[in-house]
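Below is one structure; the comments refer to it alone.
With one protein chain withheld, the remaining protein chains of the complex are depicted in position.
A and B are the chain letters, set down in written order, and residue numbers restart from 1 in every chain.
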Amino acid sequence: MTALDKYTHAFLISFKRTLEYRASFFIGLVSAVFPIMMQYYMWTTLYGHSESNEYFGYSYKEMLLYILLSSIVALLVSTGFEWEISHDIKDGGLNMFVIKPIGYMNYRLFCFGGAKSMQLAFIFIVIAAILTIYANVYHLTFEAARIALFIFSVLLSLLLNFLVFFCLSMTAFWMAEVWGVYAGFGVLSNLLGGGLFPIEVFGPLVNNALNYLPFKYIIYFPITVLTKTLSYDSITAGLLAQACWIGVLYILSRFLWSLGTKKYVSIGG
Amino acid sequence: MSIIVRQLTKSFDYYKKEVGLKQSIKNLFYREKLVKEAVKGISFEIEEGEIVGFLGPNGAGKTTTLKMLSGILHPTSGEASVMGYTPWERKKSFKKNISIVMGQKNQLWWDLPANESLYLNKCIYEIDDRLYYETLEELTSILDVKEQLKVQLRRLSLGERMKMELIAALIHRPKVILLDEPTIGLDLVSQKSVREFLAAYNKDTKTTILLTSHYMKDIQDLCKRTIVINHGTIVFDGPLSGINDSLGRYKLIKLRMDEPVDQERLLQFGRIKNHDGMEATLEIEADSIKSVTRQLLDHLPVIDITIEEYPIEEGIAQLYRRMDEP
Partner (left out) sequence: MSKLSPFLKEIVKYVKVYGLFVKNCIIAEMEFRTNFFMGVAVECSWLVSKLIYAFVFYNTGATVSGYSPDAILIFIGMHTVMTGVLISFFWPNFSRLTQYVREGTLDLFITKPISLQFMVTLRYFNFGTLLPNVVGGAAMIAVGLYRLDMPPSLYDFGAFILFVALATIVTYALFLLPNLLSFKIVDMGPINQIIGQAQEVNNVPMIVYSKWVQLAGLYLLPIFTISNAFPLFILGRMDSAFLVWIIASPIILLILIRLLWRSSIAQYASASS
């Protein structure tokens, strides 16, 4: 079996498993109704039904679209494999991968891909529905080019988020308990990534800082491709930024992996 | 009379589960309801101070019976009286006088030293200070775990944990104690000490003890009386010697030979239970063990021979079959 065969196999298994546990995925979708509903009412009240009001650079319509999409996109890019990685490290399941560094990350990537490809279809349908209804209600149109760029950007986000959490899961090599790190980081990365509010609400200082971090490119950026009237230049710049961060994090992950496996092997697995 | 059981019956409803996609969809709309009769109208009486063993294969109904006697389950029909109480009414005074220990399930807290868990029990069972410390002293001395009281439960060995569980079960001096597979998973030494302890405790305090087990040794060492349950009914109720007689009539001889021997040659010595080329297991009447063994060694190329007791499950199954015969 070639390496590619093994990866494809991992992809398919992951796909099948996600299909089996689709109930929990759908529940996740359904439960997103609550935060969306809460945000809807909150912003509707804040904007006071006056369309001319603007908060943080968003009109009411724009804010509404943002909160509708942010929960869904956040669900789409969400990970879970960091727990499996920490188990592999703690329970010694990592043993078979240690010799081949690229092997493990690729394996995880293909698993992630398998799981997400099952979810992607549904999520895109949901997003399409949201956009269609929204467009009808507000008499707007979404350019096909923007939608295509949005999809492309989301795919980059998936890869980016994968790398972020892969790097995070490397902490399991050094820490006895990682659940706190995962949980706390998850909350913050979602927040800073625009999963709850558009990052403009954090004010200019924080926004400046966020320009030097990858988070805004995970949820915030892809959504703004669609919702804001960004020029194609800005979109290109953003996509490049996503690609850069992917590159940076890839290098970081390789580095952390080699450090971690050295320690892992020295302890004896 | 400590325990009286009349026509106790317990049936469970369950749904037939089929495999396959088509069936799963069908199951959404219609499921076939089946009934499993775990316990079918059993009756027995136990005197105060008796130690009685419940023997039987898996799924025979032993645990279900114990659960009904402790008040955990409601029977489908029938009556039971334990110390004059109806167990499933779960009266507080009933609960304060009974105890149940279930195999490897811990009632003690994992993260705490045993003495903290025991103190909690003291409050829950409303035990007097003096009585509590007296009982604790007694039990920890006999079981020799005084030092381990302050150690967290998860740091103790399985045998020590079991001893703590026993103390927790007896700290309130119950009049009846039910044990479900108490020695399961324990090493042989611990098993022995648990048995010895229970025997001594019963002699001392006249506590009624009911225990279920898979291990013949538990029953042999502890119980003057055994109730054998199979498929929810009692197939034997009496002194151990009764069972031994019916089981002991046959023994098993396991042979290993250095060349394959065919069936006809083996058949002349006894019934063949197993035959696999150079290994075979024969069923021989206990009375003729000596002569048959000599014959086997003389006539067959035997390199290893062992004589074993008839395994209990088979004995019970035989017992059951024999009860069916006219």
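To be clear about the criterion, a contact is a pair of C-beta atoms (placed from the backbone, for glycine too) under 8 Å apart; a residue touches a chain by one contact, two chains touch by 3 or more.
Owing to the predicted nature of the structure, the values given are computational and were not obtained by experimental measurement.
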{"item": "Full-complex contact with the absent chain, from A:41, A:174 or A:232", "value": "A:41"}
{"item": "Residue of B:51, B:80 or B:100 in touch with the missing chain, whole complex considered", "value": "B:100"}
{"item": "Positions on chain A where the hidden chain makes contact", "value": "23-24, 27-28, 30-35, 37-38, 41-42, 45-46, 48, 55-56, 176-177, 179-181, 183-184, 187-188, 191, 196-197, 201-203"}
{"item": "Residue ranges of chain B at the interface with the undisplayed chain", "value": "12-14, 36, 38, 64, 67, 70-74, 88, 90, 92-93, 95-96, 98-100, 102, 105, 107, 109, 111-112, 116, 119-120, 123-126"}
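In this text, only the chains that are shown with their structure count from here on.
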{"item": "Inter-chain centre distance, chain A versus chain B - centres from mean C-alpha coordinates, in Å", "value": "54"}
